[in-house]
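Just passing along the structure, written as structure tokens.
Removed from the display is one protein chain of the complex; every other protein chain stays in position.
Letters A and B name the chains as they come in the text, with residue numbers starting at 1 for each one.
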Amino acid sequence: MALLEVEDLRVAFGAATAVDGVSFAVDEGKVVGLVGESGCGKSVTSLAIMGLLPKGKGRKARAAKSRNGKVPAQAEATGPEGTGPEGAAGDGAVPPGHGGAVAATPQGIAVGRRSNRGGADVSGRAAFDGVDLLTLPPAAMRRRRGADLAMVFQDPLSSLNPVVPVGRQITEVLERHRGLKGDKAVKEAANLLDRVGIPDPLRRLKEYPHQLSGGMRQRVLIAIAVACAPRLLIADEPTTALDVTIQAQILELLKDLVDSEGTALLMITHDLGVVAGICDEVNVLYSGRVVESAPVRDLFARPTHPYTVGLLGSIPRLDLGTHEPLTPIRGSIADVIRWKDGCAFAPRCDRVAPACVEGEPALVGAPHAHRCVMAEEIA
Amino acid sequence: MSTEPQAPEDAEPQVPDEPAPAAEPLLEVEDLEVHFPIRRGIVVERVVGHVRAVDGVGLSVDAGGTYGLVGESGCGKTTFGRAVLRLEEPTAGRVRLGGDEVTALKGERLRRFRSRMQMVFQDPLGSLNPRHNVDMLLAEPLKVHGIGSKEERRKLAVETLDAVGLPKSVMERYPHEFSGGQRQRLGIARALMLRPDLIVCDEPVSALDVSIQAQVMNLLEELQGEFGLTYLVIAHDLAVVRHLSDRVGVMYLGKLVEEADSEAIYENPRHPYTKALLSAVPQPNPEIEATRERIILKGDLPSPANPPSGCRFRTRCPWAEDVCAEVEPEWRETAAGHKVACHFDL
Partner (left out) sequence: MTTAKIEKLERLIEATATARDAKTGSLWRQSIRRMRRSPMAICGAVIVALFVIVAVLGPWIAPYEASAQTWGKEVFLNRNIFPGPRPENWFGLDHLGRDMFSRMIVGARQTLLVGVVATLIGFLAGAFIGGIAAAAGTFGGRWGERLEAVIMRSVDVALAIPMLLLALSVAALLGPSLSTVMIAVGVAQIPIFARLLRGSMLAQAHSDYVLAAIALGVPKARIVVSHILPNSLGPVIVQATLVLATAIIEAAALSYLGLGNPDPGNPEWGTMLADAQRFLSGAPQLAIYPAVAIIVTALGFTLLGEAMRESLDPRLRRQE
């Protein structure tokens, strides 16, 4: 049994569905990637697993019906006010647009209000070591957060409390979850900073987040996340806000953690380069569903879903010549149809066929799974 | 302390000797400096130092060519791009565009001159006035330069929209009604309205989704041929710069450390910083990723207010020796058209 097993996870914000039945598993000592563009639901997935989404009204079936009773055609991906998949319902994880809705408090992480439209309705299963995290009472979830599972966010500045020295932010976690006090906690905090590669840790402990560089802050966040030796670490675009040379440092650090501690790492990113470098398995998300799932080498060697193929063709690569035209995906991520009508990617797909809009495509095949009815023909 | 004389700038007269004799340089930048004063004091402000955002950068861009300026955040590349367009005031140096001295222009003449040089921004939404619809966005540049009648302006707007791949039906819509990629197309269309010679693209695709980045990059390439544009592309993403540029300059802490043709700089990087940058870019290929040697740089970027002595990169350089702290490396040509600022031949 895998350490984390997510089954048929669904998250809806009012009438807008952000995650539409996502399943995957993460084994101990493995790195699993969730890849996709803004609005694909990757960040919402991670927040749901961590229990960090503001609670909805508890009406799980709500997503099926439009709020103001209009035709159901308006439900799912587009809310009543036309919340496109790019909008509030999405994960908002595109680098500059990210408003920093999520902030880490010393004892764990809390989510600011995503919008004034109320909370999220979450259904499905996210079994951690056999225990479904989605049905865990808040107090029990809080105990697990930080101790068993921890999260690292994209924006290290807004995730740290600006008015508390970083040392206190680390020792607070140690006090709460590991019962360390006073000097012992400080010593351990210094150890942690040392482990994540921060020179002169005792001095750094006294500094405030704004005194640290972006890379340092991300290291501090990782130190907080690993303070209690969590068994699962969720990293949500941990390097997107950083420069390449710093990104390389952070990725190296994460890889090292997985190798030495056997931590399971769920890596959420839009960067296929990062995926290729660090992940063992990859799930490609599009419009709230996994469209392709495979071991990393398989995925890059034999991408099957046209979306994955398109993504790979879109990336400028160092090993391509200058001015060589790229093969982009046409349209924009707002051009979707609902999964139950057919393949959400169909409007942008070059290989679209009538079969693509005859009902929901299923995720088929293992270990290299894809959600494309035309896969056979295309291959 | 506003100017700091620099030895290696006699490289400048050599520019005409470079290969490709057909191409005339459109943009020539000599020894450009942008220093921001650091002010302290509550009642009486005094200057306690300078942030040397750009500290003596010279380069030239051929007409119809693309120069890619790459570097990490804080290296001064954005400030350089803005100073070229006189959106930031250079504290020293010269910028010439097609023979005209941009740095000598003032007031109304500068405003007029702006029609020849334009900019594409990183944040497509932020760079479009949220209260102006497409019609207003595209007509304004023509209006303020007194070009055309209302109908002519509209016609030109529709043509330009078509060139960037947007239908004319969007004329009445507002920026927030578009997707990220479409907004960047709008930003490009606005820059094109005055049919400029030079466009400075500051991180033109980094705010966009992966699948959209490729669309916009292809568009930029198409437009270059169609409108005879010269680009200065500023980006942190080496792959993007590599893809778009003929010539690439690598900036570190306000200075160029290496400059060469695009192929050469990627095939055969000479400066340790370029090597490290190239090795740090994660590539979408697990085979390469598994075998590749990374040069992991230590530490962070030093403060541009107080750059290290000698070679600025020495504090993070894996190959640094004593001489690097003492002597500032010369900006020298190691091979035809390949310039580097390093004491060693690595």
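Throughout what follows, a contact is a pair of C-beta atoms (placed from the backbone, for glycine too) under 8 Å apart; a residue touches a chain by one contact, two chains touch by 3 or more.
Because the structure is a prediction, the values reported are computed rather than measured.
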item: Among B:Val48, B:Val144 or B:Ala335, the residue in touch with the chain that has been omitted; value: B:Val144
item: Chain not shown: contacting residue from A:Ala2, A:Ile337 or A:Ala375; value: A:Ile337
item: Among B:Met171, B:Leu194 or B:Val340, the residue in touch with the chain that has been omitted; value: B:Leu194
item: Touch with the omitted chain, as defined above, among B:Val51, B:Leu85 or B:Val340; value: B:Leu85
item: Absent chain, residues of chain A that touch it; value: 73-74, 77-78, 80-84, 87-88, 92, 97, 99, 115-116, 334-338, 341-342, 346-347, 350-354, 356-357
item: Where the unshown chain meets chain B, residue by residue; value: 82, 85, 87, 111-115, 117-119, 121-123, 125-131, 133, 140-141, 144-145, 173-174, 176-177, 187, 190, 194
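FYI, only the chains that are shown with their structure count from here on.
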item: Averaged-CA centre spacing for the pair chain B and chain A, given as whole angstrom; value: 32
item: In the complex with chain B, residue positions of chain A that touch it; value: 37-38, 84, 86, 94-97, 199, 213-216, 243-249, 251-252, 270-277, 296-297, 300, 310-330, 332-334, 348
item: Chain A-touching residues of chain B, taken from the complex the two chains share; value: 72-73, 122-123, 125, 179-182, 206-207, 209-215, 217-218, 221, 236-240, 242-246, 262-263, 266, 276-289, 294, 296-297, 299-301
